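Have a look at this one before I ask anything.
Note that one protein chain is taken out, while the other chains of the complex remain in position.
In order of appearance the chains are A and B, and numbering begins at 1 in each one.
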Amino acid sequence: MRAGLVGLCVVSLAVLMALPLAPTFAQEPEQEQEQCWACHRQPNLDTVAGVQAAIALCLDCHSEADISKKTDGQEIPLQVQEEAYGATRHSYLSCTHCHSTVAHSPHEERAPLACGDCHHNLSQHIASGDAHLTVQCSACHFEPDAVIRDAETGIVELSGFDAQGRALDRTGHQMTKPVDCGRCHFAGNDLGAASAALPPKGPLCFACHDASLALYAGSLRAPNAGVRIDWVSAPALVVFCLGLVAAASFWLKGTVHGKADLSVGEKLSYIVADACGIIFSRRLLTLLKYFILDGVLLRRTLKESVSRWLMHGLILWPFLGRFLLGIWTWWMAQFWPTAPLTQTLVDKNAPPMAFLYDFLALLVIVGAIWALMRRALDRQMREVTTAGDVAITALLGGLFVFGFVVEGARLIVTQVPVELAIYSFGGYAASLVLRLVPVDWASAYPYLWWVHAALVAAFVAYLPFSKLFHILVGPMLVTISGLLGEKE
Amino acid sequence: MKRPALVWCLTTAVVIVAAAMVLMTRCGQPISGRPSQEREFGSWYVEVQRYNQGVHGGMDCSLCHTGIDSDEHPDPENLSESATDVFDFQACASCHPQEYEYYHRGVHAEVLSGTVQSEIEYPAPTCGHCHDPHYRQVLSRLQVIDAQVDICGQCHPSELETYLENYHGKTAVDLDHADSASCADCHGSHQVVALDQPEIAVQVCRKCHPDATENMVGYLIHAEETLSPDADASHARESVLLFLVQLFFVVLTVSVLVFFYGHTFLWLLRGLHEKLRRR
Partner (left out) sequence: MSETATHYWRLNLFHRFIHVLVMVSFAGAALSGMALKFGTAAWARLAMQLMGGVPGAALLHRLCAMVIAFYCFLHFIYIVYYIARRKGSIFRGPSMIPRPQDIVDLWQHLMYFLGRRPRPQFDRFTYWEKFDYFAVFWGVLMIGLSGLVLWFPELATRFLPGVAINIAQIMHSDEALLAVGFILVVHMFNTHLRAEKFPIDMSIFTGKVSEEELKKEHALEWEAMQEDPALMEEARVK
């Protein structure tokens, strides 16, 4: 009896322990659940298995040969060849890494391709002109080269159709490098692009614009892509440097520390020693004080006359403001290209930037006109105006006025909508005038740009030989004068 | 340093810090200290662990997603429909009958059934538009306010804008004041009403302002100031009146400040000039 009871217990225990191993017959709900999760489980896109699972979900439909969508009466092919995709540079990414919004109902692209999520550095594009902020990455970097401009949003994107209206196959996922600017910049384009690609704004342009240190753009090694070379900056800089050397050699003819019979090298070493002695000491603060108070804030001019101070300030401070704005923008674009502040600073059409740039330029023009009027009405004729003075002033005035003309042409060519363009009030006014002239501004724009660049180059090259050299020398002199005064 | 110089330095430092703070806040950085509750609306993917931790966790997909035949799914014909169009929200009624009934008493249900016309381009919301069906979080009062502002604001952007200009919106959303009223506090959560009838609106105001009279209902939370309101807008005359009041004060403020700032600026220059000459 006891043996039987024990045996029953053992068998029951055995059965109980074996139950988990027994096949379960209530399979259908769990199997169905597993069927759902097999596709709809969120894959971990940081793992290879996750990426492959995500790609497999998309390919479930997109590997079929007849998959397409109908747009404007045309069938657009949507079949992705798995091997072809696997051979591209992005093969280790899942579809949703770039097409980040399509795994949703409704099944449509609600946002442009998320290239910027990985490819952060925009400085190359900014150097090429911020008009490229409204150009989608794929418009330049994708194989099929038909590009259109969306009339409503102004965004330039890849077209689904070629020039003959036939549907294009954009499923190859081939990225193009180097980029061919001629894809958009050709005569008669309707993309709002100038008819020729221009070089990036170079080092000379930093005086007023957010520019770059580049003297050319494009790849020198790829003949097809078309290199755009900035022909004016380098010669202008060379002549400018020669001017600096000429000025310096004139200054070095004087006495240093009361001694006249020193060689140039000895004089230079005295000067460098003095400068280091000031900079690497507490006198640096004194230097900064005089630089800011006298050099930038023009205290000595205010002491003489309020109106002269105001007039001169109207020329100097907006100029300085634009310069610092450009440097700051360049700095932000180098180190924080994706920050919202950088995106605003870099966008010439953003209302605050558009207004600020035009307003500062206008202030300079107002100050300059005031100065010219004072000169014209100056009965005492205290100053002598030479031909060179007229030339440098005309160059400066010309490049300012031409700047507004180029801006007006830019607003027309890139088809900036009125509600944005109005913030660049100067450029907008210019564009209204330009529109009256029956010219194709897309073709004229490159010439206007080069004229402006040439004026700037001529101005910079001639600057060390003219009276306007005081722009650079003046602050230096008043600082030195202040330091010397304090020493006594 | 001499005292005047010290004062100048301090003043400049304060101005720079103030300007930096203004710049930082005006340049797109999110200000809210609360994490945003981003919803993956209509996503094809479900995070299994999060789902199982939610209140619907462990429930079979087919309990809500009824009538999916694995042979016909996914159906290419359905691809252009939104998730809520494909999903039949009647499935919620089996477990949430009370809320389902409340919903049908409100104006969202009336728009859905076509009894009431709406100018908003989006379809009327059903359960899934406001309640995330897969994930449930326990939200604080302030997070609920944020969620309402996000969700209701998507279809009612101008009401959102005017709410955020109003004292209730500023305190609730910008300044973390949990006691202030947000969308559902006045308009209801399931049974949603427009509050254009004073007798109903005054009941709502009295939830927080017990002494409110029907006159007080004339106070516009969603106040617009415009010279040319829509002809059939509910408070067209008040909008014009408020615009004129605002215009008067803007003109007054700008003229007084422009005149006196100019006066101050000229005096500053003349004073500096005289001081420099006296040295």
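Observations on the model:
Criterion: contacts are C-beta pairs under 8 Å (C-beta built on N, C-alpha and C of every residue); 3 or more make two chains touch, one makes a residue touch a chain.
On a predicted model such as this, the values are computed, not experimentally measured, just so you know.
For the options B:Leu63, B:Ala233 or B:Leu252, the residue in contact with the chain missing from this view is B:Leu252. Interface residues of chain B with the unshown chain, by the touch rule above, are 3-4, 7, 18, 21-22, 24-25, 31, 33, 167, 170-171, 174-177, 179-180, 209, 211-213, 215-220, 223, 238, 241-242, 245-246, 249-250, 252-253, 256-257, 260-261, 263-264, 266-272, 274-275.
To be clear about the criterion, only the chains that are shown with their structure count from here on.
Spacing of chain A relative to chain B, judged by their CA centroids, is 34 angstrom.
Within the complex, the chain A residues that touch chain B are 29, 32-33, 35-37, 39-43, 57, 61, 103-108, 299, 302-303, 305-306, 309-310, 340-341, 343-344. Of all residues in chain B, only 23, 27-29, 40-48, 60-62, 70, 74, 76, 78-83, 85-86, 269-270, 272-273, 276-277 touch chain A in the complex they form.
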